[in-house]
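Report on the structure given below.
A protein chain is absent from this complex, but the other protein chains hold their places.
Should a chain be cited, it is by its letter among A and B, assigned in written order, with residues numbered from 1 in that chain.
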Amino acid sequence: MTEETIAENKSFFNLFNICAGIVVVIGLYITYLRFTGGLAAVTNLSDNNPWGIWISFDLLCGVALAAGGYVTSAAVYLFGMKKYHSAVRPAVLTGFLGYSLVVLALQYDVGRPWRLPYPLVVQQGTTSVLFEVGLCVAIYLTVLFVEFSPAALEWLGLKKARNLAVKLTILLTIFGVVLSTMHQSSLGSLFLIAPSKLHPLWYSPYIPIYFFVTSIIAGLSMVIFESTLSHRFFAYKMDETHLKEANGITLGFGKAAAYVLAGYFAIKVMGISAGNNWHYLKTGYGTWYLVELIGFVALPALLYAIGVREKNLILIKWTSVLAILGIILNRFNVCLVAFNWQLPSSERYFPHWMEIGISVFIVMIGLILYRFIATRMPILYAHPDYKDAH
Amino acid sequence: MSISRRKFLGWVGAAGLSATIGKSATASTHKHFTGYPGSFAVLHDTTLCVGCRSCETACNKVNDLPSPDKPFADLSVLEKKRRTTTKAFTVVNKYNDPERPKKPVFFKKQCNHCLEPACASVCFVRAFTKTKTGAVIYDSSVCVGCRYCMVACPFEIPTYEYDQVLTPRIRKCTMCYPRVSKGQLPGCVEVCPMEALTFGKRQDLINFAKQRIQKYPDRYVDHIYGEHEMGGTSWLYISGVPFKELGMREDLGVTPAPELTAGALSSVPMIVGLWPVLLTGLYAVSKRKEKIAQTEQENAVALALDKADASPQSIISEATESQTGEES
Partner (left out) sequence: MDKVFYTLQNFMTHTESVTYLLVAATLVGMTLFWLFLGSGKNED
């Protein structure tokens, strides 16, 4: 690394610290308002619009974008793609942080957060999809914690505990995939109960499958995106293996993402056909649907493919951003834009700035924690004591 | 208390409720559920309703709700479409009859007490219960405040105390469960001066409504709203204008709410049962491939070592390379 980039990095981190400081102060202030004035004080939620961006972004997008953990560990440990090994730890860390932040965001959103364990311990509403989501998220968070723990234990020098956690890798990976399949898809199933409120183009019996497949796309794209960022800012932390494998990961994950996107495109089209919803495509909502389908599914699939064929890493990296935005757009469409489409526009929801403030605050906490951990624990490099163990 | 024949349809008093319910010989099969036998319902005949808002007043009193912004006597509030709120479990709205512009139609809105409530289906702490009286009641002592019930309700009924910090509750009509259990009529039914509301056994009310429609075919559209909507509700409506003119969805379908998510829920055990098998299989395959590659590599090394002149180092790296090449 040259002197110049180090200086550049320094000034960037100074800027980052300032922004982070501002966001955290505002976030804490809104937190105070939320827990002293109730949801009414900081949100635009209403009786017609009970779910806002804390659900659509923090929960739905948060869980989807944290899918990198199970996607990567499945590829490496179960499918034997060892050459992607250096992607596992960063992905698991993002997954773990992502899920933790989802749980944090829920503390703001639900009315009585201290009762969040109630569905487990007091009274089980087993017919609810949300019950399943809650159960899976709780268990998967634990799984991610154990999957992540070797890095922390290596850092702390606790060899025995670390080796025990590593022994569980395969079991945890399988658990992770099983739990992720269930709750990623169930986040889509949440909306199956409301066929009269969600626009027919988005309401589909396939919605659980759509949500599951998009979580894979999100996971793959997030790994690419994140490794781009870490290379930009934490390259000095990376060991040789990590640097050497990085391009292969971008290419391999880009290839996988392109193909999954293509499959997703196909099942989306079949979904329109299954519901015989073609005529809706001519309406305003139809145009918006096509924007999502063409601009944020077909286009990234094509761009990924071109990038992979021409070994154009820059293109793949930018496409990962497009694909991630596509997932976010999809979750917003399902949860906000196409939801309650039957209501007159005066009764529709638009987030309060303080809701956005909390969402930004929570993302910022994630960035701060990631930086804290990645600069200290063996995430982007193998710990010298355990080099061969990988 | 004298209950007029029109307000309370049927021969069995509410006090006899427990005696009648549960005696039915027809046990439900696994495929078809018909609800609690003999449970109660309310029929709202919109052609009789004059929009006096007495029912709103009574509801407010019965449920100890805060006094409204404008007094109940002020009928100007009818000019604006309203929905249920935390302060009003029922609201009467005014609609124009396109055929008779002079004569407005009034429609009373409250929880419909579905036979298979969406709100109960989605609540992950089972805060809602469909009782044998027909009422769907809510227990705030377990509610987490996730508001999924509000998302799920097809009639946009449950409301939430967003301004409460520590004790926000879902609020909605209880079909006067406490009163009905004591043998009293629901507050709104009791007070309605026009007998536009009738309380009785659901089946009796459906028969009664059918008779009315048959007797006065010009007066009613041939549709009992709530008989089949979302699998049926315990509030039933008959009207002279199509229900979509009265702000009621006619496209809800007849599927009971729990069925909408039953398919998705049933995939859970399949995933748990089969995914581990599949994944472990894949793992075993990749593990085996790795082993074969390793043996080949070892053989190559052994072969190389036999040749005294070859440098083992270079051959190992060659072998490793060819292996990685295979993988990609």
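Here, contacts are C-beta pairs under 8 Å (C-beta built on N, C-alpha and C of every residue); 3 or more make two chains touch, one makes a residue touch a chain.
For clarity, every value in this text was computed on a predicted model and none was experimentally measured.
Enquirer: Among B:Leu115, B:Ala152 or B:Ile170, which one is in touch with the chain left out?
Expert: B:Leu115
Enquirer: Write down which of B:Pro71, B:Gly247 or B:Gly273 is the residue touching the left-out chain.
Expert: B:Gly273
Enquirer: Using the touch definition from the top, which of A:Thr126, A:Thr283 or A:Gln342 touches the missing chain?
Expert: In the complete complex, the chain left out is touched by residue A:Thr126.
Enquirer: Could I get the residues of subunit B that touch the absent chain, sorted low to high?
Expert: Given the touch definition above, subunit B has residues 27-28, 30, 33-37, 115-117, 120-121, 126, 130, 132, 231, 256, 258-259, 262, 265, 268-269, 272-273, 276-277, 280 touching the missing chain.
Enquirer: In the whole complex, what residues of subunit A lie against the chain that is missing from view?
Expert: 124-127, 135, 171, 175, 178
By our rule, only the chains that are shown with their structure count from here on.
Enquirer: Okay, in this complex, where on subunit A does subunit B touch?
Expert: 35-41, 43, 45-48, 50-51, 74, 77-83, 109-113, 115-116, 118-119, 122-125, 127-132, 134, 170, 173-174, 177-178, 181-182, 185-186, 189-190, 192-197, 205, 208, 248, 252, 342
Enquirer: Can you check the complex and tell me which residues of subunit B touch subunit A?
Expert: 83-86, 118, 120-127, 142-148, 150-152, 154, 156, 158-168, 249, 251-253, 257-258, 260-261, 263-265, 267-268, 271-272, 275-276, 279-280, 282-283, 285-287, 289-290, 324, 327-328
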